[in-house]
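Moving on to subunit A:
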Amino acid sequence: MPLNWVLVLTTFLFCVGVYGVLARRNAVIVLMSIEIMLNAVNLNLIAFNGALEGDRLIGQVFALFVIAIAAAELGVGLAIVLLIYRNSFTVSLDEVNLLKW
Partner candidate 1 sequence: MQGLIFLVVAATSGFAAVRLVTNKNLVHAALYLVVTLMGMAIIFLLLTAEFVAWVQVLIYVGAVIVLLLFGLMLTRAQIGKTALDRQQRWVAGPVALVLFGVTAPVLWRFFDGRTISLDRQSGNTEALGTEIFTKFVLPFEVVSVLLLAALVGAVFLAKKD
Partner candidate 2 sequence: MIAEILGNGYVQLGMKLGVLMILLPATLALGWVELKIGAHMQARMGPMYPGGFHGWAQTLADGIKFVLKENIIPKNADKSVFSMVPYVTMLGAALIYVVIPAGENLVIENLEVGVFYVLAASSIGVIGVLMAGWASANKYSMMGALRAAAQLIAYELPLVLAAAAVAMMAGSLSLVDIVEGQKQIVLAGFYIPFLPFQIIGFVIFLIAATAEMTRPPFDMPVAEAELITGAFTEYTGIRFAFSLFAAEYITMIGLSAFGATMFLGGYAPLHTALEFIPGIVWLLAKTGTILFLLIWIRWTFPRLREDQLQKFAWKVLIPLSLVNIFITGALKLTPWI
């Protein structure tokens, strides 16, 4: 399978994730867009692992660690979102601006 097909897919998914983070105002959707970006990175790692010579497995090991870290980050992120909701009853990122001047 040609490598550059997979790379175009990962770039596309990453850019979709970037749009999601910048443009959506619900905090949980922003977290989902971050998950898309991390998935794109995972696919990139595995694709390059397949293109290496020899029986190297470093890409897949790295992808496993990225999955673990993404899960941890999502847990803490959702806890923060829930805490914000409990305090101010909104999850819209527009209205969480207490630290602004």
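Picked so that all candidates are chains of the complex that A comes from, given by their letters.
The rule we apply is simple: contacts are C-beta pairs under 8 Å (C-beta built on N, C-alpha and C of every residue); 3 or more make two chains touch, one makes a residue touch a chain; residues count from 1.
Just so it is clear, the structure is predicted and the values come from calculations on it, not from any experiment.
Peer 1: All of 1 or 2 belong to the same complex as subunit A; which of them touches it?
Peer 2: Only one option touches subunit A, namely 1.
Peer 1: Under the touch definition given earlier, write down the residues of subunit A that touch candidate 1 in their complex.
Peer 2: On the subunit A side, the touching residues are 1-9, 11-20, 22-26, 28-29, 31-33, 35-36, 39, 42-43, 46-47, 49-51, 55, 57-58, 60-61, 63-65, 67-76, 78-83, 85, 91, 93-94.
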